[in-house]
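First comes the structure, then the notes that go with it.
What you see is the complex with one protein chain gone and the rest in place.
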Amino acid sequence: MTRYRAAPAATLRIVLLDVLTLVYHRASGITHVVDSPVPEMIEVLGGVPLTLDETLAALAAVHDLIDPDRNALAARLDELVAAGLVEAV
Amino acid sequence: MADENPQDSAPSAGEPRPSRRALMLGAASASAIVSIKPALAQTAGSVLNCEIPVPDPGRAGSYIDANGKVVPPGTKGAFPPAVRPFRGEDVKKAMNGGNLPGTSYDQSRAYTNYIRRLQRGTSGFTCFASLQMPRG
Amino acid sequence: MSGALLAQMLRDPASVEALDASGWTGLLAAARAEQLIGTLAWRVEGLAMPEAARRVLEDARATVEQGRLVALWEAEMARRALAPAGMPVVLLKGTAFVAAGLSAGQGRQIGDLDILVPRERIEEAEAALIAAGWEWVKPDPYDDDYYRRWMHELPPLIHRERDRMIDVHHTILPLTARITPDAAALIDSGVALENGLLVLPPEGMVVHAAAHLFADGDLQGGLRNLWDIRCLTDEFGGTEFELKLAACAALHGLTREVERALRLSDHLFGEGADLTLADRLYVRRLLARDGWGRPTRKLTEFAFYLRGHWLRMPPLMLLQHLWTKWRKGYRPAG
Partner (left out) sequence: MRHSTQLRIGPVGFRVGSDWRAPVALLDDLYRDYPPPQDDIPDFNVRLFAARFWRRWLRPSVQIGGDFVIPDAAPLPLAQGLLAAEMAMNLQMALGQRRYLLLHASAVERDGKALLMTGESGAGKSTLAALLMTRGWRLLGDEFVLLDPAAGMVHGFPRLISLKNEAIGVIEREAKGGRWGPLLEGTPKGAIRHLVPDVRSIAAMEQPATPALVLFPSFGFEGAEREVFPSECFVRLTQASTNYVTLGEAGFDALTGLVRGLPARAIDYPDTKTAIATVERLWGELA
């Protein structure tokens, strides 16, 4: 079962600008311009690694999910993994 | 370390970020991350492969008038929505005087005007913003 | 000659204090051209120098530091891509130096990521990297075929998002070279880092650097290579290390190259050494930079270009290769 873990908080500079959020990743030197739900996902994945379903549950616990769609969340996680902001472990 | 920059994640006074709020995971095909690449990148990469729908899905079915404004379906002189989203690369060419693929001259002008007026928060905005690559 | 000036300042950093404006100008130009400006910046830090020189070197230090982070990240992303396959992945050259925290990594400019994997698993590595976002740099059937048949690496791949190149090697010299190092033994000798990636042991690093310097190519950028060797032997030196190094060089058939590297390193950066006639030619080539950062001694350079190809290929193949390159418009840099 794949589990996901966000880059350590100390390696991220997160700046909220109007509707978009900037994430500077110190370990990679890359700036990511992200939209919701990315900052929220980074937050819930900051602790112990979670599975896809656990991530969905963790998000639902702190936010009102309008579209609690597993496939959509999987797509977001894939994007985060490709960007290196989340590691699949 | 993160706490050296308390201004970063802490919302500024006066606009506290609600702790619990509505969240959209978005369509599986949409993209929520654009990574900034070197302006002198060796690969064409994601920026030119990103997509801009005309109009954005929130106003699907609406027409686009010659000035790029979104108008009700069937408005006289306006153009129907584009069949499929345009690729960043095509938009870039159109901005420099070319035609968007599969469009007439006037239609392309109208769509390009729409794209030029894209506002933050609308679909395709990040893609459009990433296309602004002034080079000498 | 600014190449010689650069070597002198690396050997004896305090002597920069005697430089005048034109000396500094030539030194900085040569250091940039040899990709040693970050190294120079590290070496002369804290010494008295004109403000303008200090500023240029400070910027160079910041640049190599950022380059170090990016190189380590690229290695990490390659690790993530290749980890599921469970194959050994050895970091080479600059990335290995910084990953292992060696003095050779201080100020080192790092270009592409170089990794070594077992030959029988190279196609698996290729597939995993392509699935993780790497793509071919330039599709050219001749080069591609040439690489696959004769080279010691895959054609270069570039990551489409991060815009960084990776060279995937399965041995450290081309298959056409007359010397054939034992790649499997090199991989077996790998030392694991905390994240599971491997680096060569110090003697393996020296042997690889010497192979790269003398048995592969035209010595372009050779001064930096030789400096790497100097740092490694300084850091690990001693009788025990010398024995290991000699054994390692013998195992891979690179004794002559390693001995030459040590002589040149002593001559340029150390206490001096007895040079052979051939050594002197190498020194000439390694220091061929003028005060504008231009390569000098065109004839020596061209001779080494031919020699680089000679070492890699049997003569008939060399002729075919040069003919194909020539038709495609390649000319030795002039």
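Per-chain residue numbering starts at 1, and chain names A, B and C are given in the order in which the chains are listed.
Definition applied: a residue touches a chain if its C-beta (ideal position, glycine included) is under 8 Å from a C-beta of that chain, and two chains touch if they have at least 3 such contacts.
None of these values were measured; they are calculated from a predicted model.
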| Who does the absent chain touch among those shown? | A, B, C
| Residue among A:Val33, A:Leu59 or A:Leu73 that touches the chain left out of view | A:Val33
| Among A:Leu20, A:Val44, A:Leu59 or A:Ala72, the residue in touch with the chain that has been omitted | A:Leu20
| query | Which subunit A residues touch the hidden chain? | reply | 13, 15, 17-20, 22, 24, 26, 29-31, 33
| query | Can you list where subunit B touches the absent chain? | reply | 34, 36-40, 95-96, 116-117, 120, 125-126, 129-130, 132-136
| message | Residue by residue, what part of subunit C touches the chain that was omitted? | response | 21-22, 24-25, 28-29, 32-33, 50-53, 55-56, 59-60, 62-63, 66, 69, 292-294, 334
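Note that only the chains that are shown with their structure count from here on.
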| request: Considering only which chains touch which, label the overall pattern as line, ring, star, complete or other. | output: complete
| From the C-alpha centre of subunit B to that of subunit C, how far is it in Å? | 43
| field | Interchain centroid distance [CA atoms averaged], subunit A/subunit C, Å | value | 38
| request: For subunit C, jot down the residues that touch at least 2 other chains. | output: 161
| message | For subunit A, give me the residues that contact two or more of the other chains. | response | 30, 83
| said: Using the touch definition from the top, list the residues of subunit B that touch subunit A in their complex. | reply: 1-2, 5, 8-9, 11, 17, 19-29, 31-36, 120-121, 126
| field | Sites on subunit C touched by subunit A in the complex | value | 66, 69-70, 72-73, 76-77, 80, 132-133, 161-162
| task | Using the touch rule from the top, collect the residues of subunit B that touch subunit C in their complex. | result | 35, 37-38, 41-43, 45-46
